[in-house]
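Okay, structure first, notes after.
With one protein chain held back, the other chains of the complex are shown just where they sit.
As written, the chains take the letters A and B, and residue 1 is the first residue of each chain.
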Amino acid sequence: MTRILDLAGGSRRLVGFALLTTLVLSLFAVFAPVARADGEAIGTRLLYNEPESGERLPVAGVSFTVQDLSGATIAEGVTDAEGVVELPIPGSGRYGLTIDPETLPPGVFLADPERTSVVVDVLPGKTGRAIFQLVNENEAAVSGIARTITFRQVAQLTVEGLKFGVFLAMAAIGLSLIFGTTGLVNFAHGEMIGWGMLWAYFFNFYGFAGVFGFMKDWPPPFGSGVNLIFAAILATGMGLLFGWAFDKYVFAPMRAKGVSLISAMIVTIGLSILIRYVFLFVFGGVPRFFKDYTAQSGIQIGVIDITPKDLVTAGISVAILIFVGLFLGRTRIGKAMRAVADDRDLAESSGIDVAKVIRFVWVAGSGLAALGGVFIGLSEQVSWNIGFRILLLIFAAVVLGGLGTAYGALIGALVVGIGIQVSTLWIPPELKNLGALILLIVALMIRPQGIMGRAERVG
Amino acid sequence: MPTDLAQLRHEPGVSKPDPILVVDNMRKRFGGIVAVDVDHLEIQRGVITALIGPNGAGKTTFFNVLTGFDTPDEGHTVFNGENIDGAKPHRLAQKGMVRTFQLTKALTKLAVIENMKLGAKYQKGEHFLNALISPIWRGQEGDIERRGDTLLKRFQLGHMRDEYAGSLSGGQRKLLEMSRSLMAEPSLVMLDEPMAGVNPALKQSLLDHVRELKDEGISVVFVEHDMDVVQGISDWVVVMAEGAIIAEGPPESIAANKLVIDAYLGSHHDAPLDFSEEEAILKASDRGGETVGGEEE
Partner (left out) sequence: MHFVFGVFDWLFILQQSLNEAFDVNAIVFALAAIGLNVHFGYAGLLNFGQVGFVAMGAYGMGLAITLWSLNPFLAILVGVLFAVVFALLLGLPTLRLRADYLAIVTIAAAEIIRLVARSTAMRGITRGAEGLNEFIGPFRDLSPFNPSHDYGFGPFVWRGNQFFAIVVGWILILIFLLLVWQLMRSPWGRVVKAIREDEDAARALGKSAYWYKMQALILGGVIGGFAGMVLAIGNATVQPDFFVAPLTFFFWLVLILGGVGRVWSPVVGSVIFWSLITFVQNLGRQLVDNGYVPTSIMDTSQVDQIRFWIVGIALALLMVYRPQGIFGSREEMALDAH
């Protein structure tokens, strides 16, 4: 931690240097204004470093106002797709250009939050240019910008963490139950999430015809896309199918063959790589949004700002998790699942059809993961490699809670979800998953059997 | 029976004239079940002590705790006059307490002779840097190999010396494990159900080998649940039930002990096990090689 803080100091100097450059450049802009046919204007172009790719991208939709010497606003406008705004002014002279920081998109900040206005001298017939230095969320975190921790922020991040936590829990329970009943750590579990997410995308946009071209004249959902709600249900169905096929054609034969658990684990890794790169091949590398419910503005609940879609999906997830809990506790097959997880041989000898129970766990676990995937895709974006990114978080959740226990997975997932969101108050968002992974390792040192796990006899 | 045991009273926790192992107030719980609950126990040096008891009596857990494979919740153990609380299994082995396992742990992908050589203590070549320079360890390696060959012959395994241990029969594996433990030159050998799953013909030969250990001055403790097996061979018998020591004495006195008969036939035989007991039993049974779905073997 101290090292990161040290660095922050170093980078603050960097930012200072950048600001100096900005000033020099603005001066330059004053002396080398761009010619403009229809009289004087004042303008700027907004660019920032996209955190994933590092590309410099324009920032659109940011509001600006122009003030004259009296301080009265004489023009206003919004940056276009190129990040450019140019506002006409009545004549040459000294003007102020003011940015409205509230209109900056999420994850983009002013390098100097205090510097919302720039004074520009505009020469006759020219366009005066101002420069507003922007930073992305990581740069902002490193340089200590946007660092005042408010109750509102903490509450907001906690709620977002809870939301992510319940999605994570849906995915994690499957992994944990599969481990509990078969002893297998399924490294392809992340791909079950991706599977659900991508199918929902295809059903949402293209229907079955997205895969089976001959169906394109059929009615929806075969020939064309359907509403995301319906697409999510279909995708969950595909998830159930995936789990069934995975067990029937891969793991049941391996169990019958007596393949060791370690070999089976490596098989799941091989399959996960294969499946993930087939996703890349089919879907492409660029993350995309679903067709429906993407751009929603948040509603205010107390101090929390949450979009209706997040509220609904988190609500559904909670309902499903409660259902799973009741299912495990109350129903015959649920109890059988726990019996197999507790002691396979005892379960078998007391007449439980273990193979059937394992099949059921695969199907249900995969279905839950698929639906979780749809929800994550809706709350973030649809991408081909979500599986691996989420997988490590699921591991963290499941190990934290104790491998093999459903409740442990749930609690672990909530801890991880809240942990990574709230941690962004102190660490750059690009490193937010780091906290969960470090937590995983520390948890193993302190309590290897997990929060909810029992000590097991060794030797 | 050795004369020094003849004078002892036949009651749990009785003091022995020359104990090699002394256990005090040992408890081990799994969840709510008390698997081990031993107030005091002494194991006499130089004799064969049998630890018997019905299934689920906590013998294996007790054994694991004694040999360092499990940590007790409380209690003290003294071995050869030295406190060994919390000692790791390999330390105990280095101090002279070597155990075998109920499910034999022959190292299947090593040759029989390599299995034997592994047992020897204080090998120079087991240190990383020494290992890089053969002359440092080659001489000692030769000595160890000769010792291994001698023991293999004694245990009728000489002809299998260069085979993979995985190709041995179940009984041969038991013999290998016993002879391998002798390579460590132990003062106390702890045998966990050495007769389990061995055919009757081999049983006799195994018993002879156990007797030979005693003749060499090695103390022996072995776990067994079949009372008949212990009759012919043991000098002293310790009986466990529900985690506690319920009786001690020479084999002939044990066979007549009412408490022991009750423990074997008593309270349990008319009432089915309740769930927690069943769990304790299953916990106590060793888990074998895992495959997908936890199928054993």
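Note that in this section contacts are C-beta pairs under 8 Å (C-beta built on N, C-alpha and C of every residue); 3 or more make two chains touch, one makes a residue touch a chain.
All figures in this text were calculated on a predicted structure; none of them were measured in a lab.
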Residue numbers in subunit A that touch the chain omitted from display: 4, 7-8, 10-11, 14, 51, 54, 136, 138-139, 141-142, 185, 254, 257-267, 269-278, 280-281, 388, 392, 395-396, 399, 427-428, 430-431, 433-434, 437-438, 440-442, 444-445, 448, 459
For subunit B, the residues touching the chain missing from this view: 67, 69, 88-91, 93-94, 98-101, 105-110, 114, 117-119, 121, 123-128, 130-132, 134, 137, 141, 164, 166-167, 180-181, 183-184, 289, 297
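Note that only the chains that are shown with their structure count from here on.
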Geometric centre distance via CA averages, subunit B-subunit A, whole Å: 55
